[in-house]
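Every protein chain except one is present and positioned as in the full complex.
The chains carry the letters A and B, assigned in the order they are written, with residues numbered from 1 in each.
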Amino acid sequence: MAAALPGSRGPARPSPRRPLGLAPTGVLVLGAIYTLFPVSWVVVASTKSEGELFSTSTFAPGTGLLSNLADLFAYRDGVFWLWLLNTLLYAGGGAVLSTAVSTISGYTLAKYSFPGRGLIFNLLIGGILVPSVVLAIPQYLLFSKAGLAGTYWSVLLPQILHPYSIYLARIYSQAAVPGSLLEAGRLDGAGEWRLFQRVALPLLTPGMVTIFLFQFVAIWNNFLLPFIMLGDDQRFPLTVGLYTLLAAGAGQPSLYNLIITGTMLSLIPLIALFLTMQRYWRTDLSGGAVKS
Amino acid sequence: MRVNRLALAAVAILTAALSTACSGGSDEPSGEAASQSAAPAGPVKLTYWTWVPNMDKIVAVWNQAHPDIQVTVSKQAGGDDAAAKFLTAAKAGNPPDLVQAEYQMLPSFVAADAVADLKAETAQAKAEFGEGVWGLVTLGTDAVYAVPQDSGPMMLYYRKDLFEKYGIEVPKTWDEYAEAARTVHKKDPKVFLGTFSSKDPGWFAGLSQQAGAQWWSISGDAWRVAVNDEATTKVASYWGGLVKEGVIDGMPYFTPEWNKALNDGKLLTWPSAVWGPGVLSSNAPKAAGKWAVAPLPQWNAGENHSGFWGGSSTAVAAKSPNKAAAATFATWLNTDPQALGLLIKEGAVYPASAKGAALMTEAPDYFSNQPDFWKQAADIGATARGFTFGPNVNVTYNAYRDAFDKAVADKSDFAAAVQGMQDATVADMRKSGFTLAQ
Partner (left out) sequence: MRSTKTGARAGRAGHAGRAGAVPYLFLAPAMALFTLFMALPIGYTIYLSLRRTRVSGLGLGKGARTEVFAGLANYAAAVGDGELWAGWLRVLGYGALVLALMLGLALVFALMLDTAHVRLARLTRISIFLPYAVPGVAATLMWGFLYLPSLSPLGEHSFLSADLVTFSMANVAVWGGTGFNMLVLYTNLRAVPREYYEAARIDGASELGIALRIKIPILVPSITLTTVFSVIATVQVFTEPTTLRPLTNTISSTWSPLMKVYRDAFVTGDLYSAAATSIVIAGISLVLSFGFLRVVKNHAFGES
C-alpha cells in the first residue's frame, strides 16, 4: 500500500550497473517546461493592462495586475466572488454526494453477487458513452417541467452520477476490501450497513479521495450544463461567468484582461487542492491487477 | 426465469426511485417556482436578460422610483448563444419576463411564439422612433414585438495618421477603397487597409443593405428569400476579389489577433457601426485620437447610403405573467430621457429613439479629436437602410460563417459562398414548412 503512494520512495535500491545518467531527468524537465509554458503565460498576461495585452511582447510582464484585480473584483459589485462561491458549492457539494453514491454503488457491485448485477453495472457505466452535450437540453426541459430549472439543484443533481467514478469505486473495493474481513464481520452478526460503514469505508478512503478529486475537477470545469440550466447570473459558476465576459455581445468588446485574470485566479484553488491532497490519493486504475 | 426475476427487480427499483424522487421534488420547492406562484401579493417582480454593460445600475434607478415593479437584471453572454438560450427557456416554459433581442433574431422569437405583442402598451412609444427602426420590431405586421433600444448605422473608421503616412485619401467609393488597399499593401506588405471577417454575418448583412439588398421580404402570405440577390453578390464578389488579390486580409474581427493588428497599426480601416468607439477604446487604447470617422464608401459616386450592423430591442416574453408591467418598463428604459441618458453613459449604447440621439452631444473620449462625432453619426444614420429579417436568420448566419470561412481560407469564389447561404436558408425554411414565394 505504502508503495502505491506517489510521494513515498521504495526501499533503497542498489545502484544499477548501467545507469541512464541524467537522461530521465532531462526528459522530465522538458515535459515540465512544455506543461508549464501556457500556465506561465496566463500568469504573465494577467499582469498586463488592456493596452499592454496586445502591444507588448508576449512574455514581458505588464503593469496592470493590480488594476486588473481591482476591475475584476469591482465588476458587477464583486460578482466574481459569488461565482467563485457558487463554483465551490457546485463542485464541493456535487463531489461529496457523487463520492458517496459512487462508493456505495461500486462497493455493492464489487462485493455482492445478486441477480442483475451485470446489467446494472453495464447500465451505470454505459452512461460514459452518452456525451453531456446530448443530455443537457433534455435535462433542461425535464427540469423545467419539474419547476426546478434555474435552481442550484438543477446544476447539482445531474452531476452526481458519474460512471467513471462508479467504475473506480468498484475497482478499489475489489482490491482494498478483503472478502474474508466481511465474512468475519457477518459471523459476528454485524448488519450489512454496519459492515460497509465500519469495515469497508476506512479501507476505501484513498479511493474516495481520488473520486472526490476527479468529481471536483469535472464539476469545476463543466460549462455546458450550468450554461443551459441557469438564467440568473447570481448563480453562475466561474466558467459560465467568465464566458459572459468573453462573449460580451455584438458591439461590446471582450474583456480579455478580466477573463485572463479571472482564469488565473480560478486555477489557484484547484492547484492548492491538488497539492494538499496529493498524498492521500491513488490513481491505480487496474487496482490489484499485479498484486493478485 | 432468471430474466423475469431480473426484470421484476429492475422495475421495483425504478418505481421506488421514481416515487422517492417525485416526492422529493415536491418536498423542496425551488426558489423560482415558489416566487412565481406567489406573484399576486407584493410588488410585481420581473427578470431581465441582457448583456448591456452596467444595466443593473440603470435598473436600480427604475426600481427606486417604482416600488411596485421591481426588475432584476441577469447579465448574459451576448451573441447567438443568448438567442438560443432564450428560445430554449421559452420552449421549456420558464423564460425571463424581459429579454434583450437583436433585431435579426426577433423574427425567430416571433416564429417560436416566444415574445408577446405589445401593440396596446406601446401605442405612445411609436412616435419616439424612426420608421425604419420601428419596422424592425413590427416585422411589417400590425403587431409590435419589442421596443427598440439601440441601432448600429454603419460608417467607416480609419487611421487618420496612417492615411497621411501612406499618402491616401479617405475613399469616397468602394473603387477608391480598393485602389487605396492596393496602394497601402504595396508600400508595406505587412499592412492592410482592412480585413474581411468570415465570422461576422451581421457586418456583411449591413454592407449588403448599403448596396440595396433585401434578403427576406413578405409577399402576401409567403416569404421571398433573396440572400443571393444582385446587390449581395456584388458586395461578396468585390471583397472576394480583394482577398484573392491579397490586398485585403482575411482575419476575423474581435479576435486577439485583430486587436493586436489594430494596436500595431497594421489595419488602417474598419467599416463598422456607430458603437465602434467602445470596441476601439477597449482593444486599442493607445491609438486614441488617431482614428476618425467618415461615411462608408459608396457603390456609385454621389450616392449616400449606409446599412445597419447590430442593434437590439427589449422584448417581453409571451409566457410572462406580468406583460403589462414588463412593457411599461421596456418603454421607460428606451424612451425616458433619464433612462436614455443612463444607457448612453453607463451602457455605451447608441439609443434608437430620436430623443436619445439628441442627447449625444459630447464626442467619445477616444474621438476627442472629432468634436462633431455624434453629428456625423446622426447624419450617416439618416442614410442607413435596413431590410426585413426572416424567421431563420440563425441558419443563414451560420451558413455565412461556414461558407465564408472556407472561401477566405481557400481564396475561392465569394459569390458561391453567398449562393451557399441562400441554399441553406431556403432548404431550412422548406423543411419547416414555411410558404415560399417563387
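Basically, contacts are C-beta pairs under 8 Å (C-beta built on N, C-alpha and C of every residue); 3 or more make two chains touch, one makes a residue touch a chain.
These numbers were taken from a predicted model, which means no experiment stands behind them.
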In the full assembly, spell out which visible chains the left-out chain is touching.
A, B
For the chain not shown, which residue from B:81, B:346 or B:413 touches it across the whole complex?
B:81
For chain A, enumerate the residues touching the unshown chain of the complex.
3-7, 10-11, 13-20, 22, 24-25, 27-29, 31-32, 34-39, 41-42, 45, 54, 57-59, 100-102, 104-105, 107-109, 111-115, 117-118, 120, 122-131, 133-135, 137-139, 141-142, 157-158, 160-161, 164, 166-167, 171, 174, 179, 182-183, 186-187, 189, 192, 196, 217, 220-221, 223, 239, 243, 246, 259-260, 263, 266-267, 270-271, 273-275, 278, 282-287, 289-291
Contacts of chain B with the absent chain, listed as residue ranges
5, 8-9, 12-14, 16-18, 20-21, 80-81, 84, 87-88, 91, 107-108, 110-113, 139, 141, 143, 198-199, 218, 221-223, 250, 252, 254-257, 260-261, 264, 266, 391-392, 394-395, 398, 401-402, 404-406, 408-409, 428, 431-435
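One rule holds for everything that comes next: only the chains that are shown with their structure count from here on.
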Here the gap between chain A and chain B, centre to centre from mean Cα coordinates and rounded to Å, is 37
In their shared complex, chain A is touched by residues of chain B numbered 2, 5-6, 9-10, 25, 28-33, 47, 49, 51-53, 56, 72, 74-79, 81-82, 85, 88-89, 91-94, 96, 102, 150, 152, 202, 254, 256, 259-260, 262-264, 273, 275, 278-279, 282-286, 309-310, 312, 348
Given the complex, residues on chain A that touch chain B span 50-51, 53-55, 76-77, 115-116, 119-120, 137, 140-141, 144-151, 153, 227-228, 231-234, 240, 243-244, 246-256
